[in-house]
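Omission of a single protein chain aside, the complex is shown with its protein chains in their original locations.
Now for chain A:
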Amino acid sequence: MTETVTTTFTPPTRFAVPGRIAVSTGAAAVWQTATLTEIRRETPHAATFRLAVPDWAGHLPGQHLMLRLTAGDGYVAQRHYSIASAPDDSGHIELTLDHVPDGEVSGWFHTVARPGDTVEVRGPLSGFFAWPGDRPALLLGAGSGVVPLMSMVRHHRAQGLPVPLRMLVSARSPEELIYAQELGAETTAVFTRSAPTGVPVGRMTATHVAPLLAEQPPGGWEAYVCGSNGFAEHASRLLVEAGQPVEHIRIERFG
């Protein structure tokens, strides 16, 4: 059947979510040299790389950057990485990278890089997943998907923000839980392969999400979901089923 158009289109699911911030196009267009100043191991597969970027324009928690490495013959590899550090005026930013099997960029960081090395970055990029710290934040992450969420947690703490913030994070095991020592009362960890004695093993379920949505802050939660596509699909479905409005779910999928 076909029909003539008489009405305007209204999307049934109302994902007309705007970005959280206006993006500075000037800063994002310029490649800058970043100098590696420190490497910290987080888990057997993830490490944090601290970079001095003297002309960094500043970022909001949740934003990412583009990073590129150049080989001697001019070959270039570039990737998008979430920023792990909270915004500050240190002239430094931190990235936490998984060592991806056969990953040419993460492999260089994990096996070759040392303090003093330089790479190139441009950013910060995209305002969509940014959290300025204004609305109550409900954060769901898995694996290295915790990285941009940790920037939000750190920002929340550093600024002593009054809005509520809760994080639900999934890891294969306690050893694989990135930032384990830094997580506080705002965070609940879910372990999918092995857990400390007395803690159940299994994926994130409605049981984890429901109590968070039961305590609705004024104005409701803004939900941020980050991880693999499989996790993002699963976690966002849990949120929707628990009553979180789709227009207040922001997803960043790694891939």
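Here are some notes:
Everything below uses one rule, namely that a contact is a pair of C-beta atoms (placed from the backbone, for glycine too) under 8 Å apart; a residue touches a chain by one contact, two chains touch by 3 or more; residues count from 1.
Convention: contacts and distances are computed from a predicted model.
Only one of "HAAS domain-containing protein", "Molybdopterin-binding protein", "Nitrate/nitrite transport system permease protein" or "Hydantoinase/oxoprolinase family protein" fits the UniProt record of the hidden chain, and that name is "Molybdopterin-binding protein".
Residue A:I249 is the one among A:L51, A:I93 or A:I249 that touches the chain not shown.
As for the chain not pictured, it touches chain A at residues 1-5, 9, 11-19, 23, 25-26, 28-29, 33, 66, 68-80, 104, 108, 112-113, 117-120, 125-129, 229, 232-233, 236-237, 239-240, 246-247, 249-255.
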